[in-house]
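Of the protein chains in this complex, all but one are displayed in their positions.
Let's turn to chain A:
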Amino acid sequence: MSEMLLEVDRLTMRFGGLTAIDDLSVAVPKGKITSIIGPNGAGKTTFFNCLTGFYKPTEGSVRMHHPVHGPLLLNEMPSYHVARKAGVVRTFQNIRLFPNMSVLENLIVAQHNALQTASRFSLAGLFGRAGFKQAREAALEKAEMWLTRLKLIELADTAAGNLSYGTQRRIEIARALCVDPLLLCLDEPAAGLNPRESAELNELLLYLSREHGKGVLLIEHDMNVVMRVSDHICVLNFGTKIAEGTPEQVQNDPNVIKAYLGEEDADDKEAA
């Protein structure tokens, strides 16, 4: 059993009468890919919002084991602290880039805290001190490194909002990586990608978890991604965990088959 990064304990989130997450417990290890799957409305995005401080869970706790700061309770932190102090960084199902800024600037904004400290809250920066210039160079280098790794380097100086859907998804991941996350939470990163792009995503996710030791928490509908890369899968339906295990275990679980068949019927009706 590898080292646990994040432990979610009996998490419940209610909106009025609606229980979006019901008594959910999950553990996410370091250097592995953990997927959360489930039909639309199962509560997956809500789960991310609870982890990252955007929602305050009604009950339960989310504990992050930080190598420096020790255990941190994410459910008691404001959202910016979750990213800054606990190193848990997320992307959004409906992409949230800074559309009028260049791709490079998007990645620089992600390094705001380091730069702001180096600029001594603008005072040193205003007079162009050497320390700040070094920090700037370092930030540019890190951005350049991730842009190259994600094949975005050619687009560095283009407005992010101009680019295709698949490219924007990649930019959002690159931007999150610039925060140096310990745990990367991706909300449907393969949505809207073509098969080649989603194959590249697979490769990237494996690279991040294996080579960089990052924990990856993945919400995904695309089974080509989920079944190929996941080390562990947790299936949600109506906010409760209905199954958990390796890809093979989950694929053969009768509960999962039932939930997904039901969903397909619903999809057919919607399409009609």
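Keep this in mind: a contact is a pair of C-beta atoms (placed from the backbone, for glycine too) under 8 Å apart; a residue touches a chain by one contact, two chains touch by 3 or more; residues count from 1.
We take it that contacts and distances are computed from a predicted model.
Among "Regulator of SigK", "Phenylalanine--tRNA ligase alpha subunit", "High-affinity branched-chain amino acid ABC transporter permease LivM" or "NADH-quinone oxidoreductase subunit F", find the name that the UniProt record gives to the complex chain excluded from display.
"High-affinity branched-chain amino acid ABC transporter permease LivM"
From the listed residues A:11, A:50, A:74 or A:108, report the one that touches the chain absent from this view.
A:108
Among A:119, A:167, A:209 or A:237, choose the residue that contacts the chain missing from this document, as touch is defined above.
The missing chain is touched by A:119.
Touching the hidden chain in the complete assembly: which of A:56, A:69 or A:96 does that?
Once the missing chain is taken into account, the touching residue is A:96.
With the missing chain put back, one of A:159, A:191 or A:227 would touch it. Which one?
Only one listed residue reaches the unshown chain, and that is A:159.
Please identify, in ascending order, the residues of chain A that touch the omitted chain?
Residues 52-54, 78-84, 89-92, 96-102, 104-105, 108-110, 112-113, 115-116, 119, 121-122, 125-126, 140, 144, 147-148, 153-154, 156-159, 161-162, 175-176, 179 of chain A touch the chain absent from view.
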